[in-house]
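Of the protein chains in this complex, one is absent; all others appear in place.
To keep things simple, chains are lettered A, B and C as they appear, and every chain counts its residues starting from 1.
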Amino acid sequence: MKQNERKKRRSILDTGFSNNAENEGSRLINKDGSFNVKKSGLFFMERFSVFHWLIKMSWIRFFLFMFLGYLLINIIFASLYFGAGIEGLSGDHSLTRPDQFLEAFYFSSQTLTTVGFGYLSPISTFHSLLATFESFIGLMSFAMATGLLYGKFSKPKSGIIYSKNALIAPYKGDGKGLMIRLANAKENHLLNVKANMMISWIDKNLESSSRKYYALPLEIAMINMLPASWTIVHPIIEESPLFNLTYDELSNSEAEVILQLEAYDETYSQHVHTRTSYKYHEIVWGAKFIPILGHEGSYATLKMDDIGRYEKFDFKAE
Amino acid sequence: MKQNERKKRRSILDTGFSNNAENEGSRLINKDGSFNVKKSGLFFMERFSVFHWLIKMSWIRFFLFMFLGYLLINIIFASLYFGAGIEGLSGDHSLTRPDQFLEAFYFSSQTLTTVGFGYLSPISTFHSLLATFESFIGLMSFAMATGLLYGKFSKPKSGIIYSKNALIAPYKGDGKGLMIRLANAKENHLLNVKANMMISWIDKNLESSSRKYYALPLEIAMINMLPASWTIVHPIIEESPLFNLTYDELSNSEAEVILQLEAYDETYSQHVHTRTSYKYHEIVWGAKFIPILGHEGSYATLKMDDIGRYEKFDFKAE
Amino acid sequence: MKQNERKKRRSILDTGFSNNAENEGSRLINKDGSFNVKKSGLFFMERFSVFHWLIKMSWIRFFLFMFLGYLLINIIFASLYFGAGIEGLSGDHSLTRPDQFLEAFYFSSQTLTTVGFGYLSPISTFHSLLATFESFIGLMSFAMATGLLYGKFSKPKSGIIYSKNALIAPYKGDGKGLMIRLANAKENHLLNVKANMMISWIDKNLESSSRKYYALPLEIAMINMLPASWTIVHPIIEESPLFNLTYDELSNSEAEVILQLEAYDETYSQHVHTRTSYKYHEIVWGAKFIPILGHEGSYATLKMDDIGRYEKFDFKAE
Partner (left out) sequence: MKQNERKKRRSILDTGFSNNAENEGSRLINKDGSFNVKKSGLFFMERFSVFHWLIKMSWIRFFLFMFLGYLLINIIFASLYFGAGIEGLSGDHSLTRPDQFLEAFYFSSQTLTTVGFGYLSPISTFHSLLATFESFIGLMSFAMATGLLYGKFSKPKSGIIYSKNALIAPYKGDGKGLMIRLANAKENHLLNVKANMMISWIDKNLESSSRKYYALPLEIAMINMLPASWTIVHPIIEESPLFNLTYDELSNSEAEVILQLEAYDETYSQHVHTRTSYKYHEIVWGAKFIPILGHEGSYATLKMDDIGRYEKFDFKAE
């Protein structure tokens, strides 16, 4: 009874999600760890963070974006040089207008990047002053690019990979446990790895259905190092919210298991946080993970692509 | 009695503010979270931090400041080149003095930014050596600009928005609670969000009035994630310093509620701290927040501009 | 009995290594602190982190790598300029093909680094546009180099040096302790230094041999500062997993002592983590460290190269 009371209070202790039960079919946490929430009612710029956007962007898109920005700035300045008269630049000029624009474009790029070959140089006061301004803009832009590149570099990107399914697996002889396996795909050393598991479901027993959250205490909630794989285990004992629950009950209540992970990345000297979730249909009832740790000479070896492989297991007394 | 004793001791445990009661009408914490304190008695430079000043500056002012610095350095070097004689630079020179100064200015900017078109080049030893020095200054300046830009970029700017008012709202049936609602306006994920609330008032019961501080324990002081909004609740139970207090008492004692928030920003891999305060007249007696979480398709939605909206509520037994 | 029970449970609490006993003869942790594990089954790029690789690289290799990259990019662009016709560049050209390629190479490097002397300038549209692109690539590359250099600079490199051997040394009169001595070789101040020791051995008493892990509680597990040397002591008392064990038992069970250290580096404003391990044959039975702290004028002095020096010690009652 008291146990139950504590469980109930716990249901609101560990999450920032709402108890709103209306978005029933959907996930709370996407498989990649992002939140399934849309914010509205603020101007775009109040919600938008340029740095965040550029840092999250893939490297290829980032470079493309940078290059397009470079072209755009060049075209703007070229238009100004060209509009003010190509004779403001030194040298013998082409006869056709498009070629003259190209010359202004070359001059602009040579000023922006501070190459400054000199065969094209500003003569008029307007062109000279604009070139003074453009080279300043160029240096500031590349200073910003440097900052962004370092920001992208130095942001630790966790290489944690999770098993595709959570398993209800045999645990300590007759017992059962909810198990998720994970490993670090990257070479970075991860230290002080902490895990936190909870389950969320829609409680329809009450007059009005509402979403509830329960902590799922772990057998081991922190390890010092993650050299190999780690199987996270929630023992399904009497105190567990999952005790004596069936697949149908989980399915009917739209259950979702949420796993949060925090670790210290030695290479980046920073903490990394990842999370993932398993909807009820991603939980396999009666199965156990196939070992992926072997040995080869004096090394231990880890088969990373088998992280989610399991074999079926029959619980006799069920 | 013992309870009271503990509360009293607590009054000095949680703050670095003084017990000085003289600045009665003023705030301790400004609405934007800065401290309402002025320091004196040190030379300006002992108190001033250039980095702090530039980092806190708005982006527009920062670029303006940079550009003015760029112009200033150019003008200084141009004056030196011009003062030493324009004939120290190569090329056919203008006839008027102002145009000659402009040429020196162009040469200076082309040296500082390392564009170096070459149609203006140093001939005299003085001009050559000064140009050697100026290009060094240019590179160092832009190295500093790069550092500052990254400093501005990489400083997490919390997008936490708070309800304009704190509410005395119904809590768990008959109870009451002091409630403040907040949400993250930005797309950054905030994790491990910790809140800390206290109240400060001037205690005039003693012979000499002095400012006192009391912790206001929260129902939930930490959440794992902040995907949606969070209503922070201080239950006004018997142990609460607010128990049985009236609006007039708060008003007479210049009460101010201080809320501190700490969170881990996943995008910046850094902790962010924000704080805000509510003076007695910003606390609404008998009201509750209107829900802002809805749904749209399979997404949860959050109406950010309604973060502070509330409706009046009548406590029967008051 | 209960004691033993707690020890057993502890055996799985503190590590992310496996209980797999097959790689018997090998270390778990290499002397330099890296993990002795190989990962397989993912494509190379999924496991590889460029940043990690470049940051870990020695400075000499890093600069060599950078310079080779610089040459490579230059050769690629030179080939394009040369292939499209050397007459696309201004100036009197050499007569031999190799010299013409060299000219294209010079032009490329002057464009990539944005030197742009100008005696070689692009004339054709192709050469002009390619130069526009190359100077962009140049600036981006050096922006990346800047980020990497800062990444290498700002990564705290712990200067912790450990004694070559762990000692079973006299402790508090009649007692014994497992002792490891360490010191900070660098001038950086290390603060809040935390140590964590465990032992791992292969347990062959069971039907199937399996690797077990036991925490070795320390007399002092954290010190505020590390101005001098620190001798870490695990008291071998009745509760210790090492109590009454002999050298032969450690040798037969492939015992390995693992020491983890965490500290705050004041210079880098970051945490550093190091670890090392001692196999059974690196543990000296009956010895004690020779003091390395002396004094010279008003300074304390520390003989760093004697960090591992010990003298033999006979335990009478053994």
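Going forward, a residue touches a chain if its C-beta (ideal position, glycine included) is under 8 Å from a C-beta of that chain, and two chains touch if they have at least 3 such contacts.
Because the structure is predicted, anything quoted here is derived from the model rather than measured.
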Chains on display which the left-out chain touches in the complete complex: A, B, C
Candidate in contact with the missing chain, chosen from C:146, C:165, C:240 or C:277: C:146
Contact with the hidden chain (one of B:118, B:159 or B:177): B:118
Residues belonging to chain B that touch the chain removed from view: 12-18, 20, 22-23, 25-28, 34-42, 46-49, 51-53, 55-56, 90, 110-111, 114-118, 120-122, 125, 128, 131-132, 135-136, 138-140, 143-144, 146-148, 150-151, 155-156, 196, 260, 268, 270-273, 275
Chain C residues touching the omitted chain (full complex): 63, 66-67, 70, 74, 102, 105-106, 109-110, 113-119, 142, 145-146, 149-150, 153-154, 157, 159, 183, 185-189, 191, 193, 220, 223-228, 230, 264, 266-267, 269, 291, 293-296, 298-306
Contact set of chain A toward the excluded chain (per top definition): 114, 116-118, 146
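Throughout what follows, only the chains that are shown with their structure count from here on.
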Same or different residue numbers at the chain A/chain C copy interface, by half rule: different
CA centroid of chain A to CA centroid of chain C, Å: 27
Set of chain B residues in contact with two or more other chains: 114, 116-118, 146
